[in-house]
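The other protein chains are all here in position, but one chain of the complex has been omitted.
This part shows subunit A:
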Amino acid sequence: MTQRTATPALPLGDDALILSHRLGEWAGNAPVLEEEVALANIALDLLGQARVLLSLAGDEDELAYLREERQFRNLQLVEQPNGDFAHTIARQLYFSTYQELLYAHLATGDGELAPLAAKAVKEVAYHRDHAEQWTLRLGDGTDESHTRMQRALDALWRFTGELFEPVEGLDTVPWPALYDRWTARITAILERATLSVPEGPQRGAWTAGGGRQGLHTEPFGRLLAEMQHLHRSHPGATW
């Protein structure tokens, strides 16, 4: 099986696959039925994107189920555990804002990712809207929800620097401009939600970095074990 590990479809497909898996972990555990359905729908959109992207890079099943941890190129942000609902919303806010800006840019080009980006950017706009609505409700809600939303935003902040490190093969993306637009959007929504933009480093040797090079955080191994277990135990299993 030929795999094109150099294509940018691999890191972007891994982002979608791993976040989809994390969101799927909410099935049966979400705080209200509507959120159960919402998070599963968002996970399904991301899984659809992952299938298209990984198929551009090789065989989707082999890539998802038979790679080792160091071969995955996803951002460390998307592999972070769900935490409480606020952590999941903070992760969704940071990531979907980034993904929407990135896909909107890729959709305007004529690269191999353009058709998928043009299609998916409309779905991701709903994901971002969902995260923003919850950020507003939790931030500008009770003292308890405000405290927990701020805690979640602060905890995941150190994984946001990696979002803007250039991805090999995406040479036309203006990363610093993307970072500025992302920061402006996040700042605006956090201000409306009466929350503070976290302080502290977003990048550097002592913070996040390395998911794109295959360096992952400790919870990722357990995620992979669960995701790959069935396929590895029963090769070729089908429904």
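Just so we're on the same page, a residue touches a chain if its C-beta (ideal position, glycine included) is under 8 Å from a C-beta of that chain, and two chains touch if they have at least 3 such contacts; residues count from 1.
The rule we apply is simple: contacts and distances are computed from a predicted model.
*Asks:* Can you pick, from "Phenylacetate-CoA oxygenase subunit PaaJ", "NADH-quinone oxidoreductase subunit J", "DsbE family thiol:disulfide interchange protein" or "Metal ABC transporter ATP-binding protein", the UniProt protein name of the chain not displayed?
*Replies:* Missing chain, UniProt protein name: "Phenylacetate-CoA oxygenase subunit PaaJ".
*Asks:* Just name the one of A:9, A:120, A:163 or A:189 that touches the chain not displayed here.
*Replies:* A:120
*Asks:* Determine which one of A:49, A:92, A:150 or A:202 touches the chain that has been left out.
*Replies:* In the complete complex, the chain left out is touched by residue A:49.
*Asks:* Identify the residues of subunit A touching the omitted chain, counting contacts across the whole complex.
*Replies:* 34, 37-38, 40-42, 44-49, 51-52, 114-116, 118-123, 125-126, 129-130, 133
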